[in-house]
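Missing here: one protein chain of the complex. Every other protein chain is in place.
Showing chain A:
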Amino acid sequence: MGQKVLLNAKEVNIILHRLACQLIENHNDFSNTVLIGLQPRGKYLASRLATMLKNDYKIKNIELGHLDITFFRDDFRRGEKILEANTTEINFLVEDKNIVFIDDVLYTGRSIRAALTAIQSFGRPNEIELLTLIDRRFSRHLPIQPNYSGRQVDAINDEKVKVNWVENEGEDSVYLVNS
């Protein structure tokens, strides 16, 4: 199994700042916008962006939640692995809010489809946007595209994109892994 570095810590940091600036351009003071990280791995990116917006760009009152999509996935009972649920923490109203879904990798688009269904359980948002660190273009099964993307990657199907965060793997990096 070989792996190639797609992004190192410095490059990840530059991309995160660029994504934060793009969010500010569209959402100003975030008074009607909420950030929702998709479980399990989108929450790290979402937390990082929320911290950056608060500390580096002095945006007050950033609302951040985590959404678990396990019970809304379309592959229940179809794989070998049992689907493991994670926690959902949305302690604010999403009714009429502008939501930014945040995930680390956009691949087939099925997770985002599930998230779009799951969020309806919490209300009717005004608008939903999608932010991903890695966009694996040409791999989509559904007509879903990100509004904000850190880096576009063309990978063949048996290659995997692995995103590491300091919080759980000890370093910020993105690898292309050949299985």
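The criterion applied here is as follows: a contact is a pair of C-beta atoms (placed from the backbone, for glycine too) under 8 Å apart; a residue touches a chain by one contact, two chains touch by 3 or more; residues count from 1.
Keep this in mind: contacts and distances are computed from a predicted model.
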Query - Chain not displayed: protein name in its UniProt record ("Extracellular solute-binding protein", "Exodeoxyribonuclease 7 large subunit", "Carbohydrate ABC transporter permease" or "Aspartate carbamoyltransferase") - result: "Aspartate carbamoyltransferase"
Report task. Return the single residue from A:Ser31, A:Ser121 or A:Asn178 that touches the missing chain. Result -> A:Ser121
Report summary line: Touch assignment to the omitted chain, from A:Phe72, A:Tyr107, A:Tyr148 or A:Trp165, lands on A:Phe72
Report summary line: Residues of chain A touching the missing chain are 68, 70-72, 76-78, 81-88, 117-118, 120-123
